[in-house]
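Dropping the structure in here first, questions after.
Every protein chain of the complex appears in place save one, which is left out.
Let's turn to chain A:
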Amino acid sequence: MTAEDPVVRVSDISKSFGGAVALRDVSLELFSGEVHALMGMNGAGKSTLVRILSGAQNADSGVMEIGGTAAGQLTARKARKLGIATVPQRRELVMTLTVAENIMLGDLPTRTSLVRWKPVRQLARQALRDLGIDVDVDALAGDLTVAEQTMVEVAREVRRGGRVLILDEPTACLGAEAAAQIHALVGRLCEAGVAVVFISHHIAEVLALADRITVLRDGRVVWGGQAKETDEAGLVRSMVGRDVVSTKPPRSIKKEQIGLRISDVGEGRFIEDFSVEVRQGEVVAVLGPAGDAQSRLFDLLSGRRRPDRGRLEVNGRHVRFGKVGRSLSSGLRCVTGDRRRLGLIPELTVDENLMLARDRLDRRRLHRRDRLARRAAPLRDDYRVVTLTPNPPVGLLSGGNQQKVLLAKWLGTEPVACLLEDPTNGVDIAAMADIHTLVDGLAAAGVAVLLASSDADEVMRLADRVVVVRDGRTIAEYDIDRISRDELVAVALGGAIS
């Protein structure tokens, strides 16, 4: 596409931490107006590479050239000055300030050191308009959707002179509609001549969006080239190093007993008359756009919130809403999709997090580290939690491993019924296959599994039945073998039911 020189050229970069090699002889070229996708499993070295590109860390060896001249020792400040900007996975906006202030942060137009508010809003509006972003500059950043926050952050970086923009999993927690907004934005960035580094686990997304792809595995570049030269199977093989098969096993639902019944639940305008029944050994998915009714289920079923009305039964027994203890003692286990906020305690060790719920359910009084480790060991094995040191704080693990710890924490407690909210959120493809197998195992063991998801592919892979929700209402329900993936997506996006 371009015969010109790359904006950034990285040659033979290596980096290690202590004894562990994070990157080995990695080379990479970024061109303006191109989307360069960076792929790889959790721990493959993507984050390290991003930190080196953005000046947060320096490589042990290798050369980095920006605009044709060697960059030498980069710092974060210097990298930004040279036009390299990062939009990290976690939003870096001041949530209590307006969009305009956030965009102009650190560069507020002033006169005699007083802020001039009119140009603040004008310049911010201009920055958004240039990228075709439709967000109110007077809205508080905290009131925006995640996709809008991401777009505001992109606009801020471009306004600050970002010519190379690193987007770290910008679509990780988004539904299809919101992801499409981000994709459109990436397209406009390219038209504006920005070089975009796009990090994502979604293979289909990358193939549709990227011009070039670099795949990392164990710190090395295992594949690099034009996106059109590869396909889904090829990418998976490069990332994982083997073929990953995640096929749905035949499921024989023998039990007729209802494991989980939710009837006539309503909560404000978020959920209206939601009902679903899950038999023992069955997986039922609730599919909707991110943030819709299915995202409310966790709060309701875990006992964090009490709905306005409705009834919950686990194995035929009525469970009162609004009490965490009641929910737990009924045998219902709720696995959050927000593991940072509601899932794990980052300062505590892997073992302690694994046993956090189990030990409380057992009413254990004493705590011995050696015995804790012995009790946690089978969970670590079953859920393939991999750690470099024996028992680090869980916050130091990769996202995929944290997710496995979270699942193990809850599913290792002999659930009768469980709610899984986006169980493969932000995990790599191998971990995803592991997690899918775990869910199959749960169903085979007779657990009633309710899956809250915004990912149609995951629903097709895991569910026996699917309930589609939109704007808080149930709009359709299907046996999964009576509908194709594309039909399901169409229904979820609001298409007519054929």
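Rule of thumb we're sticking to: a contact is a pair of C-beta atoms (placed from the backbone, for glycine too) under 8 Å apart; a residue touches a chain by one contact, two chains touch by 3 or more; residues count from 1.
Please note the rule applied: contacts and distances are computed from a predicted model.
**Student:** So which of "Protoporphyrinogen IX oxidase", "NADH-quinone oxidoreductase subunit J", "Ribose ABC transporter permease" or "RNA polymerase sigma factor (Sigma-70 family)" is the UniProt name of the chain that got left out?
**Tutor:** Missing chain, per its UniProt entry: "Ribose ABC transporter permease".
**Student:** For the chain left off this view, which of A:Arg77, A:Arg365 or A:Arg482 is in contact with it?
**Tutor:** Hidden-chain contact among the options goes to A:Arg365.
**Student:** Given the contact definition stated above, which residue among A:Val186, A:Val319, A:Ala376 or A:Leu450 touches the chain not shown here?
**Tutor:** Per the contact definition at the top, the residue touching the missing chain is A:Ala376.
**Student:** Touching residues of chain A against the unshown chain: what are they?
**Tutor:** 18-20, 302, 304, 324-325, 328, 334, 336, 341-348, 351-352, 356-357, 359-361, 364-370, 373-374, 376-377, 380-381, 384-391, 409
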